[in-house]
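And then subunit A:
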Amino acid sequence: MDEYVLRVNDIWKSYDDLEVLKGVSFELKRQEVKVIFGPSGSGKSTLLRCINLLDPPQKGEIYLSGLNLMGEHVDLNEARSKIGMVFQHFNLFTHLKAIDNISIALRRVKKLTKEEANRKALEALERVKLAKWADHYPAQLSGGQQQRVGIARALAMDPEVILFDEPTSALDPELIGEVLQVMLDLAKSGTTMVVVTHELGFARAVASEMIFLGEGIVIERGTPDHFFTSPKSERVQQFLKQLTILYGTHEKLLEQGD
Partner candidate 1 sequence: MMSETKKFLKSFLYLIAGIIISLIALFILFPKLYEIASYITIHGLLATLLLTALGLISGFALGITLALMRIYGATELRWLASGYEKLLRGIPILVLIYIFLYGTPGLFFYIDLRYRPIAGVVLALGLRSAAYQSQIFRGAILSVSSGQIEAARALGMTVSQSFRHIVMPQALRLALPAWTNEYAVVIKDSSFAYGVGIVEMTKAGYDFGVAFRELWAVSLGVVTILYFIFTFPITRLFGEYQNKKLKKLGMGGGS
Partner candidate 2 sequence: MFYQIPEPIEDILLVFSYWDHILSGFILTMWLYAWAILIGFILGLILSILRQYGGKILKIISTSYIELMRGTPLLAQLLFLYYLPTSLNLPTPDWAVVSNFSLFDKNFNIIFLNHRTMVGIIALGLNSAAYQAEYFRGSFMSVGTGQLLAAQSLGMSKFEGIRHIILPQALRRVIPSWSNEAAYLPKYTIVVYFISVQELFAEAHYIVSFTYLSLTTYVIIAIIFLVLISIISKGLDVLYNRLKIPGL
């Protein structure tokens, strides 16, 4: 089991009477990038929140590098510090400058000194190419910049895996590119990622596996090639057709910037 950074085993999750996830499983090796996609309401975001136990599932297990996160005596906060999360709406701390957004968890959770924390934070900002904006407040940054700060914030914690919850869905079209570029760089440099997204160009470029989630279950999974050349189920075919109509030209843009 240790070769797997993340093992998600038979997750069931419901809210009151509504069953959102009905037995979802997948695993993730080091440096792999998995893309989860599917129609809205299929439980994709819920799945991510189950993984870092912000919203624990009713049934199933989550293993982080072999450790069962739902077992007794597990320090959840420590576990969460090893799982990074990037949110659709960025969720930056609005009262803190960009650099402080990143350093606060380093200081409070990882107990680094102020100097160490600031150093790491600056490094993370450089990776997302925002070092010059370290002293700006979130409200002074564009959406794309805010999301990159969000990515830096997750990166700086040196997590074993980073979860991305539709990171570009709330961005204006011309800002999506800069965030996707950062994510591409991360993937290529070997970061282990789970990405929920509609950006299929990204998936095609770096995903080791794509998982199609529909109505709470895994309908189909396979390499990007598999999906784009010969997807099996009709649901998937339908979905892909609709997406390419929307994103057609955008994919080309992405391939150009590669």
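A few notes on this one:
Note that in this section contacts are C-beta pairs under 8 Å (C-beta built on N, C-alpha and C of every residue); 3 or more make two chains touch, one makes a residue touch a chain; residues count from 1.
These made the cut because all candidates are chains of the complex that A comes from, given by their letters.
Computed from a predicted model, the values in this text were never measured in an experiment.
Touch with subunit A in this complex holds for only one of 1 or 2, which is 1.
Looking at the complex, you find that subunit A touches candidate 1 at residues 52, 54, 77-85, 87, 89-95, 104-105, 108-110, 137-139, 150, 153-154, 157.
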